[in-house]
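Showing just some of the chains, left in place.
Here the chain labels run A, B and C in written order, and each chain numbers its own residues starting at 1.
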Amino acid sequence: MQLARVIGTVVVTPKDGNLHGVTLLLIQPIAPSRTPVGKPLVAADSVGAGVGEEVFFVRGKEASFPFHPVDVPVDAGIVGVVDAIDT
Amino acid sequence: MQLARVIGTVVVTPKDGNLHGVTLLLIQPIAPSRTPVGKPLVAADSVGAGVGEEVFFVRGKEASFPFHPVDVPVDAGIVGVVDAIDT
Amino acid sequence: MQLARVIGTVVVTPKDGNLHGVTLLLIQPIAPSRTPVGKPLVAADSVGAGVGEEVFFVRGKEASFPFHPVDVPVDAGIVGVVDAIDT
């Protein structure tokens, strides 16, 4: 999983029916130092994260688990809001 | 998921029978600023996207969900047309 | 999926029994402009592609679909020969 900051929202015509009602957030992966690393991506949100918050997310099939039993076609999903990082 | 712009079409001899009738589009991933990022790729289209449109797509097994119950061998699929990106 | 050119063949002692009889080709991913992008890789071929041909391939679990019901341990597979790319 990676750390990220929520930087925006994305609205799509939910052409794929199983995406109906799924919140899509634009996130920027960050290092533990909070420096941006890599490219922004769109992730499904199931935890109610807001713009500016630090979250962590999973990639791949696991991103669809919180939406089961619906088969949501997502490959990235926010699964928690970060309370603390201790290094 | 990532944002992308549809930049062309690809026609293949559908040697794999399960690809018969699947629309294949050439897409260029973009950043929220619309700058191209990374390499173009071929994605299956199930939403009727056209050349020049901004879409978002999934990678991996999830790309085949819209075509179920047929097992389409695709690893990238367009799942929506972008209405708005708010950062 | 990505575009690629077939650049060679690979012969292996088929230590994994499920690979017996599977044709393995060396492919070089290419951009729509036909410029090489990234590293060559080995892909399973189920479409009878020949050296020098332009193909497109899938990565991941989907690469094994054409060989079902045998569980072939492959993570890249050629699924079509490119007829035309229109940009």
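The working rule: a residue touches a chain if its C-beta (ideal position, glycine included) is under 8 Å from a C-beta of that chain, and two chains touch if they have at least 3 such contacts.
If you're wondering where the values come from, they're calculated on a predicted model, not measured in any experiment.
Q: Report the copy count for the entire assembly; 3 chains are displayed in place.
A: My count of identical chains over the entire file-defined complex is 5.
Please note the rule applied: only the chains that are shown with their structure count from here on.
Q: When the C-alpha atoms of chain A and chain B are each averaged to a single point, how far apart are the two points in Å?
A: That gives a centre separation of 20 Å.
Q: Measure off the straight-line distance from the CA centroid of chain A to the CA centroid of chain C, and report it in whole Å.
A: Comparing mean C-alpha positions, chain C is 32 Å from chain A.
Q: Tell me, which residues of chain C touch at least two other chains?
A: In chain C, no residue touches two or more other chains.
Q: Flag every residue of chain B that touches chain C in the complex, lowest number first.
A: Where chain B meets chain C, its residues are 7-16, 18-19, 24, 26, 39-44, 60-61, 64, 71, 73-76.
Q: In the complex, go through chain C and note every residue touching chain B.
A: 1-3, 29, 31-32, 37-38, 46-48, 56, 58-63, 65-66, 68, 77, 79-87
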